[in-house]
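So the structure is just underneath, and the comments pick up after that.
Only a part of the assembly is drawn; its chains keep their places, and the rest are absent.
Read from first to last, the chains carry the letters A, B and C; within each, the first residue is number 1.
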Amino acid sequence: MSDLFTVNKSPFEKNSLEAAIKFSLAGSSILMIEDGVYGAMKGTAAEDMVKGAMSDRKVYALKSDLMARAIKDDRVIEGIEVIDYAGFVDLVEANDKVQAWV
Amino acid sequence: MSDIKKFMYLNRRAPYGTIYAWESLEVVLIGAAFDQEVSLIFADDGVFQLVKGSDTSESDMKNFMPTYRTLGDYGVRHMYVDRASLAARGLSEDDLIEVAWEDYETEEEVDNIVEIVDTDQAAKLMAESEVVFSF
Amino acid sequence: MKLSVQVNEGPYQHQASDSAYHFTKAALEKGHEVFRVFFYHDGVLNGTRLTTPPQDDRHVVNRWVELAEKYDLDMVLCVAAAQRRGLVDEGEAERNGKDATNIAPQFRISGLGQLVEAAIQSDRLVVFGD
């Protein structure tokens, strides 16, 4: 039993990422899309929260959204997996269901 | 029977500021025709949806609060409320509406299906659902 | 895998419709079945044929239309949401006494039951919103 949580809000603006982490069980996957990918950046006020979640959850970020927001690979927190839309589809298939945390 | 799924409606938005709370309710009402196993969960600002005493007489908006009280008649079996979200907003169980439920076949009755749960329990309940509608 | 997709925001204002489009397209290209794309809330505004975006920008509505043509996609606009937001087809125009329609080809207007049915019939429901 594992779920995919999508998060599309900047962690500096809205509490969606924080909430998704809080309400996700260990073993869940979290996928950052749209403005949610700001949560994948190194060196921000949200980094500790994200790293904490990564201890027992898998975190992904969508490549095209990172690119549009000028977040290069070397600015992405290590351990976050960068995927494209095909990878997004695979994640949806690999998990039991998807929960959107908007 | 494989067509009976466990539905969870996740409500994280305050009422009135946006339409999501109301249009989410509309799905629940329509969904009653489909005989699924339906629960609602209220977290973050979604807990404000259940606070009693709403009065829209001066804002000219439709007051949809009374609809929540009827959800038991629309096949909703559980309405869970996240305890930590309530606490952060200075709210307690006394501030929330009560929703009754009755099984017309078995005559089983429940006075109030609104139940306050811990975050861990809320997470488990969502994990155990088969579909999560997010609003 | 059989998928359904829910789109809660209109074109351009939020990226949700873009994300939903790219996701749906990727799923179809991988050979998955998309049972239905359901447009709810402001999402119904994706279904208007009256948009004219700038030439140097993507055409969000036409992209959906072309995807539906190519893959025979079922794209449903929620009727209650559509009525609130002025999205009208022939039947709605007649019922509500409107003198024009604005629905784009490939979209149809129907009830919320179509969303619930999609959730029941599909292996996964994927929601894109604000």
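Going forward, contacts are C-beta pairs under 8 Å (C-beta built on N, C-alpha and C of every residue); 3 or more make two chains touch, one makes a residue touch a chain.
Quick caveat: nothing in here was measured; it's all calculated off a predicted structure.
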Formula of the whole complex, where the shown chains each stand for all their copies: A x2, B x2, C x2
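The rule we apply is simple: only the chains that are shown with their structure count from here on.
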Centre-to-centre distance between chain C and chain A (centres being mean Cα positions), rounded to whole Å: 26
Residues within chain A bordering two or more other chains: 97-98, 100, 102
Touching two or more other chains - residue numbers and ranges from chain B: 131, 134
List of chain A residues in touch with chain B within their complex: 1, 3, 15, 19, 22-25, 28, 96-102
Contact footprint of chain A on chain C as seen in their complex: 1, 3, 8, 15-16, 19, 22-23, 25-27, 29-30, 32, 124-130
Chain B residues touching chain A - in the complex, by the definition given at the top: 10, 12, 43-44, 119, 122-124, 126-132, 134
